[in-house]
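Below are the structure tokens for one structure; questions will follow.
Missing here is one protein chain; the remaining ones are kept as they sit in the complex.
And then chain A:
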Amino acid sequence: MKADPNLYDYWPYAGRPKIEWPGGKKLAFWIAPNIEFYEFMPPSNPQRSPWPNAIPNVQQYSQRDFGNRVGHLRLMELLDRHNLRGSVSLNVALCDHHPEIIEDCVKRDWEFFSHGIYNTRYSYGLSPEQEQAVLDDSIKTVEKASGQRIRGYLAPALTHTEDTLDLIAENDFWYSCDLFQDDQPQPLKTKTGKLVSMPYSLEVNDVITYSVNGWDPDRYTDILKRHFDQLLLEGEKSGTVMCIPLHAYLVSQPNRLKVFEEALKHICSHQDDVWFATGKEIAEYFRNNYWDQSLADIKARGVVSGGTGFNHG
């Protein structure tokens, strides 16, 4: 076990070279609805039980099912009203269980990225071959269901192995949502490929604000506005990224959705300064325009360590 994952080098926020998003925009905004399938009777992983208390867990399972049966459509129609496209964090087995939801996303030209097979199957203990099989399955399943080649990855339930990021880079993924160290994209230190660490704004994820922190809808809307305002202000110096990661089983509840819309209205009132994009679009733009500049600046700070992720050179 390593003390430091060595997946990226230290990059102080002060004095970074300027990033400008397309059209001179200051903040790249993306929204990531998690479309997930939690199994009723999943096998247990020795390192973590898939459900708290006991398997099955009817309350928790059925709340996720509510998300799929009721919640996604509510959220889709809300995003439609504000002209926003989602980047879907997808448990790809959902393509088999509920293809209607996938069709609703495809109709809207939403992007898909992989969030593993099921949110109840963790990466802990997988061999590299087994993790590769998860990636093959992800790529093929989404391609078949939507025609899209996925370019982004968020490990299922944020569970990883030491190989995860090397494997997704090797499979020509362009971005990872697994690391939360920054409000700007950064090149990751993988053995091969050109993998971007994409800000996924975990602290304003509705799972964190509602389920972990227990905050009320007004507070959630308030922090989303403030988070946005601060990153927009800083985006003047160098372009920032804000993501709103969402879960329909939480945000689409009847006590929350209308209040959440106030945050979207606020964000969407800044059309001149904000690039409304998908994860892939931001990653592609960063790879094509700012990859080399960022690496050069990181190197110039004089604190790069050798090697690649989990290999300290």
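Observations, loosely collected:
Basically, a contact is a pair of C-beta atoms (placed from the backbone, for glycine too) under 8 Å apart; a residue touches a chain by one contact, two chains touch by 3 or more; residues count from 1.
The definition used in the following text is that contacts and distances are computed from a predicted model.
A chain of this complex does not appear here, and its UniProt-recorded name among "Chitooligosaccharide deacetylase", "Ribose transport system substrate-binding protein", "Carbohydrate ABC transporter membrane protein 1 (CUT1 family)" or "4Fe-4S dicluster domain-containing protein" is "Chitooligosaccharide deacetylase".
Contact with the chain that does not appear here is found for just one residue of A:47, A:271 or A:288, A:47.
Looking at A:2, A:18 or A:81, the residue that reaches the missing chain in the full complex is A:2. Although one chain is not drawn, the whole complex shows that of A:226, A:258, A:299 or A:312 it is A:226 that touches it. If you put the missing chain back, the residues of chain A touching it would be 1-5, 7, 10-14, 47-48, 124, 158-162, 178-183, 202-204, 213-215, 219, 222-224, 226-228, 230-231, 234, 301-303, 310.
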